[in-house]
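For reference, the structure I am asking about is given below.
Excluded from the complex is one protein chain; the other protein chains are retained at their positions.
Read from first to last, the chains carry the letters A, B and C; within each, the first residue is number 1.
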Amino acid sequence: MKEKTMSRLCKHLAIKHSQKNSKGSADFCVKNIDHAAFGRREIEIAEQEMPGVIALRRRAEADKPLSGAKIIGCTHITAQTAVLIETLAALGASVRWAACNIYSTQNEVAAALAEAGYSIFAWKGESEEDFWWCIDKCINCEGWQPNMILDDGGDATHLMLKRYPAMFNMIKGIVEESVTGVHRLYQLSKGGKLTVPAMNVNDSVTKTKFDNLYSCRESVLDALKRTTDVMFGGKQILICGYGEVGKGCSAALKGLGCSVMVTEIDPICALQACMDGFRVVRLEEAIKSIDILITCSGNKNVVTRSHMDRLKTGCIVCNMGHSNTEIDVGSLRTPDLTWEQVRSQVHHIIWPDGKRIILLAEGRLVNLSCSSVPSFVVSITAATQALALIELYNAPPGRYKQDVYLLPKKMDEYVASLHLPNFDAHLTELSDEQAKYLGLNKTGPFKPNYYRY
Amino acid sequence: MKEKTMSRLCKHLAIKHSQKNSKGSADFCVKNIDHAAFGRREIEIAEQEMPGVIALRRRAEADKPLSGAKIIGCTHITAQTAVLIETLAALGASVRWAACNIYSTQNEVAAALAEAGYSIFAWKGESEEDFWWCIDKCINCEGWQPNMILDDGGDATHLMLKRYPAMFNMIKGIVEESVTGVHRLYQLSKGGKLTVPAMNVNDSVTKTKFDNLYSCRESVLDALKRTTDVMFGGKQILICGYGEVGKGCSAALKGLGCSVMVTEIDPICALQACMDGFRVVRLEEAIKSIDILITCSGNKNVVTRSHMDRLKTGCIVCNMGHSNTEIDVGSLRTPDLTWEQVRSQVHHIIWPDGKRIILLAEGRLVNLSCSSVPSFVVSITAATQALALIELYNAPPGRYKQDVYLLPKKMDEYVASLHLPNFDAHLTELSDEQAKYLGLNKTGPFKPNYYRY
Amino acid sequence: MKEKTMSRLCKHLAIKHSQKNSKGSADFCVKNIDHAAFGRREIEIAEQEMPGVIALRRRAEADKPLSGAKIIGCTHITAQTAVLIETLAALGASVRWAACNIYSTQNEVAAALAEAGYSIFAWKGESEEDFWWCIDKCINCEGWQPNMILDDGGDATHLMLKRYPAMFNMIKGIVEESVTGVHRLYQLSKGGKLTVPAMNVNDSVTKTKFDNLYSCRESVLDALKRTTDVMFGGKQILICGYGEVGKGCSAALKGLGCSVMVTEIDPICALQACMDGFRVVRLEEAIKSIDILITCSGNKNVVTRSHMDRLKTGCIVCNMGHSNTEIDVGSLRTPDLTWEQVRSQVHHIIWPDGKRIILLAEGRLVNLSCSSVPSFVVSITAATQALALIELYNAPPGRYKQDVYLLPKKMDEYVASLHLPNFDAHLTELSDEQAKYLGLNKTGPFKPNYYRY
Partner (left out) sequence: MKEKTMSRLCKHLAIKHSQKNSKGSADFCVKNIDHAAFGRREIEIAEQEMPGVIALRRRAEADKPLSGAKIIGCTHITAQTAVLIETLAALGASVRWAACNIYSTQNEVAAALAEAGYSIFAWKGESEEDFWWCIDKCINCEGWQPNMILDDGGDATHLMLKRYPAMFNMIKGIVEESVTGVHRLYQLSKGGKLTVPAMNVNDSVTKTKFDNLYSCRESVLDALKRTTDVMFGGKQILICGYGEVGKGCSAALKGLGCSVMVTEIDPICALQACMDGFRVVRLEEAIKSIDILITCSGNKNVVTRSHMDRLKTGCIVCNMGHSNTEIDVGSLRTPDLTWEQVRSQVHHIIWPDGKRIILLAEGRLVNLSCSSVPSFVVSITAATQALALIELYNAPPGRYKQDVYLLPKKMDEYVASLHLPNFDAHLTELSDEQAKYLGLNKTGPFKPNYYRY
């Protein structure tokens, strides 16, 4: 990013730069500081729905386990993130924060955080240049040497590594949430370029189960209903992929009286589908009879034009997997097919003979595009991130090397335990005798690392 | 309704009265005939989702079993109703139609029907006076003596009975869909004032199952998600009433990982709840621990202020029953409680100590207010109505007296059979030997009248 | 039955006739009075599992509502029946009892009843002649004019009607439990020969649900496991008939990970199967792929030799319906097929090419032959019978004519309420205001007669 670009940016942001919060600070850049009150109310509502993070805040507030931590955050900026940010601050950290996505910032929330004194650099609809400028503003702050990174996608990590390598080497730890970011960390590690310990919280047990199984079990229904008002009872449904997402979708739809079939490439998952009562077929076998087709394989081109040519009219096609590659949507953009948008996120694709299929969110993730992620799921993730930061920041020298780690199981268990009171669930404690018999510490961890849950 | 009122109405409708459809007819009254094209498209979409009615149209089109029938219709006017209306016409009937509710008319659909030549008198937001004027316009038409009524709530029936008693006595039959309308018919019958046969289609087997069990099983989830984005997993839920609606709600929520309890007044239904795995409690026992409270008892004041005083903060309260009496919402309108509207149909009611409960649709039917009824369910109802009209219109003299009847089981079975192809379901046929063994006709009816399904 | 026969019987029973109980009475005929103690223990265990009947005994003991009743009983004689008999006695009745089946008597229980002073005439393995002699001994007792009959199959009713018509005309009421017996009563009624009121308890709501839906949901699993040790997970299963039994079987097997299909002749039940998530097929479509075939249609020759010729090897075939006619077992007794008994109630039928199918209970009811009926289900039936006797015995003149009646709904509800404490279920009571709103009596009945549950 060159000087020219930066100066152009500054011009673009001229008005915004004149903003100050009520205490006189101008160390932030948001859309409109005046919308802070509305954002604050959103944060308060989110607090009520994030019992785990609030519990963590209360339990650790006295200890201040993040005292001295200087954290660069680069994540979606929503009311839930605000709860996380204010929790990190309550635990002693100083933070600077940018968005990991140019569209996902809730402007009012960013304003409320800026008003509360946090250095937030983010607004909805950033240009690519704005995006990098914001991250840079977080990192490059006189008199403030960051020592932790909380990343979602790896952009803060990579910008710092590239542009401020000396600063990067002084980082105590990186916490990364996303599949993509984790992938990039493993590649850095393989290439010998990862000079600080990093924690992959994407694959922690609790987070994974909530992000995939529990969340999708509900959002598949919600997304389909909101977009199509379809009646589930009696529908024939094909689910491509029987991982956690596929398991959640299948169970939910079966529970509402659908007849569900599954495709799989992995014989173990296929056998699980059988034992759960689902027929395992190849897409070709079922394509002509199904009413709804849902991809959640993590694979590409699972559904091709050739498949869609054979679907029956009225079939709903959507994707619950990890990206927009599963359905070959591009193959539908040919002159012989007519696209008709019937609602937000809903297209009818019409064949020359009048057959129409209903494509949701143009093949992007239908649960994110057409449903919402419950705050409870976000609470799990946020608590996981906070604990990973605490662990890396406080770990005795030598515990973590220049490598990528999974969250220690005990921390994973702690995240779960923070959320149990929400269900009025009461854990049983081991007696000394029982702990000895099982060869366990009474406070956990309770399972070997290879345990599958 | 006096002359004065009528003249005021005419003035109010002056502009509308000048409307004509493209064939020059002005025998209708809708909001704006120019929106007919949009309404036509809605009707076409509805046709695709109402396979049973369309199948009926196709099967009976040649026979014209309603040839000569002159039907007064008074129901909600939606795209689905339009499919019914055009089906009745295809079967030979002549119709005139008004709305049974001042808010529920889809103006574009009404326009499309008017454009197609149907005499529709309805628009969204009618005044009370407009409402009766519209019905009157349907009935009182020179040179057109109605011989059938299709009613939803009984208003057309009662207006005609009161204002045009001679005309009423020439009616061959009334088909009534709603609980209220059926209740009014039974009262007429008891009072000896019902001079024509009437058919209660509200309690036909197929319609009832779809309206209550199957529809609510899905809409309870949809309504809660759309309004609150609540995560279902692990929630403690209390369902008041274990009839068809309660059974549907309980099964759906159990399927998504909720812990469901039930209240009941009827020991048989209570025992069913036990055998289905639900604890049967009194409201008082569970009130403090629940996350969601759903009424579907058909009763009044099931949830009182005293109960709501004891709910925990964040509890969602809503009604899936038959009216807005189940939750005593009036008791919440006291000065000490603050009402805050957070979304359409969602209020937070805040107690002086900060406790807030989340009230949906102000206690009205949350599935109707915050979800949508699938076209498939409407198709079942519409097919039932059409078959009831055919039966009453064609019945040999003496089959039906001046009384209220349930739909003959064979017709009920026929409605079901019309919808089976949609599920690619294949019925088995009895052999002659088997029919004889069972003492049945090979084409049904297959069950005694007291069979419970 | 001629004199000669009777005298032969007496000779046959010579030894037995010399039996006396410990109080010196010889007015009974059982296998061996010495086994009374063992039978008494069986009765005590049964009492613990029949909470409803015991509750009825306790509640009505003071009132003695059967005081003066003289009841002829003709049912299966088991420990559970003994609990009923002693309950009737506790309520004031005097009884004489015979078996309704030549094989089903538990001899030790009969001995215990005889020892306790009841006039029991029954043993396991009666000849046809013994059978009628026993019933006759119950009826024809000097100085004891029966006024009630509790029948299971109609044999006591018909013997009395034929042999003692004058006595029959003095009966106050008949309570009949079985499909067959009820059928015979309706025929008597049609023929104008039913001179006393009779109550069909077979079709009472509570009893029907437990006999069919709830009981079969469990016994289908139990019977299949005990006979074949089959693993359910992943099995393809075809259920013929989707009435209460079929619904119970399908739900249970689906719950354990089976892939279930259904055949139906009735479009309403077929539509229910669809909405519950089951494919509705014709037997021919599925026959080649299924692992287990279960009939519960109540029909005959649903599964023919031609079907079984096409089953795959290892397929299990069994019947949960109402008789042994559903599977055409006779068609398998041809020279080309080899029958091999591999366990009690389990035959392998082997085709010339080596294919073998596994036939359970030779096509008889597998749930009765290979599982057991839980005492709780029997408790429901027994309480229903007792209440029907109380109702008929105490009804004011004119309430019941010479016809067949269903159990009054209020009694049906009472049977249910007697069993609720077993589940710690707490009913909600209507307030006066609510009862008025609903138009109900606060103590029920709570539903119209046509309510479907």
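Rule of thumb we're sticking to: a residue touches a chain if its C-beta (ideal position, glycine included) is under 8 Å from a C-beta of that chain, and two chains touch if they have at least 3 such contacts.
Only a predicted model underlies this, so the values are computations on that prediction, with no experimental measurement involved.
**Student:** Thinking of the whole complex, not just what is shown, which of A:97, A:214, A:232 or A:393 touches the missing chain?
**Tutor:** Within the whole complex, the residue contacting the unshown chain is A:214.
**Student:** Decide which residue listed in C:173, C:234 or C:321 touches the omitted chain of the complex.
**Tutor:** Going through C:173, C:234 or C:321 one by one, C:234 is the residue touching the chain not shown.
**Student:** Would you mind spotting which of A:263, A:319, A:345 or A:381 touches the chain that isn't drawn?
**Tutor:** Among A:263, A:319, A:345 or A:381, only A:263 touches the chain that is not shown.
**Student:** Tell me which of C:39, C:52, C:146 or C:257 is the one touching the absent chain.
**Tutor:** C:257
**Student:** Hey, which subunit C residues sit against the chain that's not shown?
**Tutor:** 45, 48-49, 214-215, 217-218, 221-222, 225-226, 229-234, 236, 251-252, 255-257, 289, 313-314, 342, 371-372, 374-377, 422-424
**Student:** What subunit B residues would touch the chain not displayed?
**Tutor:** 233-234, 254, 256-260, 274-279
**Student:** Spell out the interface residues on subunit A facing the chain that's missing from view.
**Tutor:** Residues in contact with the chain left out: 203, 205-206, 208-209, 214, 263-275, 279-283, 285, 298-302, 325, 406, 412-414, 416-417, 419-420, 423-431, 433-434, 437-438, 444, 446-447, 449-450, 452-453.
The rule is simple: only the chains that are shown with their structure count from here on.
**Student:** Counting only Cα atoms for the centres, state how far subunit A is from subunit C in Å.
**Tutor:** 58
**Student:** Of all residues in subunit A, which are in touch with two or more distinct other chains?
**Tutor:** 233-234, 256-257
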